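Just one protein chain is left out here, and the rest sit where they should.
A, B and C are the chain letters, set down in written order, and residue numbers restart from 1 in every chain.
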Amino acid sequence: MESKLLLGPSAMGKFCSLKAAVAEFLFDGATVAFEGFSHLIPFAAAHEAIRQNRRNLKLVRMTPDLIYDQMIGMGCANRVVFSYAGNPGIGLLNRMRDAVESGWPNRLEITEHSHAALANAYVAGASGLPFAVLRGYSGVDLPRVNSEIQEIFCPFTREKLAAVRSVNLDLAVIHAQKADQAGNVLVEGILGVQKEAVFAAERSIVTVEEIVDEFDTSVNACILPNWKIDAICVVPGGAHPSYAHTYYDRDNASYFEWNEISKDRQKFLDWMKLNVLDATPEVFLSRALKRANVE
Amino acid sequence: MESKLLLGPSAMGKFCSLKAAVAEFLFDGATVAFEGFSHLIPFAAAHEAIRQNRRNLKLVRMTPDLIYDQMIGMGCANRVVFSYAGNPGIGLLNRMRDAVESGWPNRLEITEHSHAALANAYVAGASGLPFAVLRGYSGVDLPRVNSEIQEIFCPFTREKLAAVRSVNLDLAVIHAQKADQAGNVLVEGILGVQKEAVFAAERSIVTVEEIVDEFDTSVNACILPNWKIDAICVVPGGAHPSYAHTYYDRDNASYFEWNEISKDRQKFLDWMKLNVLDATPEVFLSRALKRANVE
Amino acid sequence: MTGYTPIEMMTVAASRSLAEGDVCFAGVGPPSEACNLARAVHAPDLVLIYESGAVRARPRNLPLSVGDGELCETALCTVSVPEMFCYWLQGGHIDIGVLSAAQIDRFGNINTTIIGDYHAPKVRLPGGGGAPEIATSCDRIHLIVRQSRRSFRKELDFRTSFGFGEGGLSRSEAGILTAGPVVLFTDLAIWKPDPASKELTVVSLHPGVTRAQMHASVDWNIKFAEQVEITEPPSDEELTVLRELHKRTKASHFPKKI
Partner (left out) sequence: MTGYTPIEMMTVAASRSLAEGDVCFAGVGPPSEACNLARAVHAPDLVLIYESGAVRARPRNLPLSVGDGELCETALCTVSVPEMFCYWLQGGHIDIGVLSAAQIDRFGNINTTIIGDYHAPKVRLPGGGGAPEIATSCDRIHLIVRQSRRSFRKELDFRTSFGFGEGGLSRSEAGILTAGPVVLFTDLAIWKPDPASKELTVVSLHPGVTRAQMHASVDWNIKFAEQVEITEPPSDEELTVLRELHKRTKASHFPKKI
């Protein structure tokens, strides 16, 4: 039984409940990224963090999306590092707006980048470098309001470029399609910056659709190795209302609905109580299936 | 016929003979990389360049391997940019040694890097940056003999790091498994720096094992898009004595034999006349099959 | 076809500017709509690149987000987001970036970040996303923005992405080597930069649009080209395809529940 051998003693504790994983690895004040670019957004894990009432998180994410709108609205965060804070194709993030514009439920600091810069900052973090270089930010205003953007000069051509501080995380949280018995994780489809987030993090939690004996995929697939992963939690549907390529589609209707729910503080709180605080990770499967592949 | 539509007028001329491709896109004095890390080394294309008697090439390759040992010995190059000049697992590159140590058949300048630095320099070239940053070269001698390595300081932490000038190519030449009818190219297995080389180059030539109607592979496969490729030449076996994952194995015996052939100038010249100058790209298929998958 | 809306005119006009074989970086919303209309009507081989990493995506519906599953499923391949921004975009391998904006000024600089003061915002907009580097790394930029006094501003509240800066040689002086915004499509007109001053100049009015309407919807003193054309109205085919696209898209956003 090769897979048993591979598992090893330390890997055994790795397969655990989402509740246990969040309790062990997500601490108040942590710098944490719940990543996933439209695809594979780890909503179930974020909801668990909300239930466990985490505070003063520094939340990093290219696209805060509904997942951080919810965490911010519930008072989990005191800073957001981001590059596009919209409800894609629909509008704004009303809870994040309320925090930035009116300090509700608490004051929220922001560190704002462009996508190119933040993606590069993740790469630098994953690569053990303190900064990244990009051909960007020329003649625009963000460098005036973000001190984590500096000028740097090419030692060969003297050309001026932008440098950004690397992303370094206490914890990366992602959702993926599959883990194998040894605790390696397969991500397929839109890959976002998930590999970079895990490599840039001290610890990582991965929720997965399922555990399989073996990945049946390309030799060049995007696989995260078991020694970079601290907890694997089986949460089918755990990316809903985002989606999991080959498992279920994006629930666009929920994204539209969110625009209404999030406009009003009380309506938002009521929704969160019903759908998050009083719920468990087990609800995600039915939510995802409800709208899966019905086109 | 969607594939016909996709082909378009400009793509039509893209499928051509290796002779025509080298004649059109490889000029004397060019900075060129024939890339492939042990795997998919474009030997057939290099032999064509030797037959067409190219001169004063600046040859870039992480591992010069037999392919550049042959080009250097035949007098094609006046500079090699590299990071590991050995016959892997066997010994040295005798023709490159002869050029560096004794100037035969001509004086050869070298620009030497570590793998990490040269890989990063390719990435920078592919990314439109003039330099790359790495945590490397600390306390060692290469920076003393290569002015394309400089110090750079992190604008945030003040840490000292190494900067290397990016690789920018006139031409990238690679071998790949498959092209589709629209002229896109699929690379699978050990990927090396082929994508980086093509993206860092003005022009590119790709030899392939075959043309297929459609790639039957992962959504995240390594695919080079048709607008980055100037010529596609079908040369089955074109990587021999290197190999093509899922087509044929590495011909290790030829690598051992080369060690003997290359030790003597006349023996080398005789071998090149028989196997390269008097040969054509068509010989590669039988060479590759001779030792394919016989274990 | 009897009628069409100004927004339909805008999308159709923008779609016509994209030609067979162009490699386009398509932002979500109007840009993606114009790109997919072009692909459906006259440029089936238009190559659409989305910042989510989808290369040569061929969605049947308009994606709601740039990371919709259909983009990946129909793509030639999907790369990681850092690879997309480093190799594909910054590497200079994209012909046209198609962008929208919340605010635009006469030099094609755009704001998608904030209304009001950055540190005490009136409205916190989504921010730059891919736009700042799309605006400087693509060979050229096509803009699509609805005209209104709120959005066509003399002074931007925040410059998110660079157009021509203060005009003239600002762009090259900022070290940017690409062409920048070569055309702007609105619901009323088509604008192009003056070759020297780089001020966006009206070159075509959509059918029925008056100069008074133009002045009323822009916060600065508009320049018109010497010869102002009248935009060709949407053809039956263009309108039919566009409306069909929207219908299919809406159906896909609200699928029947099981």
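By our rule, a residue touches a chain if its C-beta (ideal position, glycine included) is under 8 Å from a C-beta of that chain, and two chains touch if they have at least 3 such contacts.
No experiment lies behind these values; they were computed from the predicted model shown.
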Among the chains in view, which touch the chain not shown?
-> A, B
Selected from B:Phe15, B:Tyr84 or B:Phe156 as touching the chain missing from the view | B:Tyr84
Check the options B:Lys19, B:Arg79, B:Arg135 or B:Lys263 and report the residue that touches the missing chain.
-> B:Arg135
Kindly state which of the options B:Lys19, B:Arg265 or B:Lys290 is in contact with the chain not pictured.
-> B:Lys290
Decide which residue listed in B:Ala116, B:Val212 or B:Val234 touches the omitted chain of the complex.
-> B:Ala116
Provide the residue numbers of chain A that touch the chain removed from this figure.
-> 5-6, 8, 10, 123, 126-129, 184, 195-196, 199-200, 219-223, 225, 227-228
Since one chain isn't shown, list which residues of chain B touch it in the complete complex.
-> 37-39, 62-63, 82-86, 88-90, 92-93, 96-97, 100-101, 112-117, 119-120, 122-123, 134-142, 145, 159-160, 189-193, 195-196, 222, 243, 245, 249-250, 252-253, 255-256, 289-292, 294-295
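Operating definition for what follows: only the chains that are shown with their structure count from here on.
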Intercentroid distance (Cα basis), chain C paired with chain A, Å | 28
Per-residue multi-chain contacts in chain C, two or more chains = 72-73, 78-79, 86, 90, 137
Where chain B touches two or more other chains at once, the residues are 128-129, 219-222
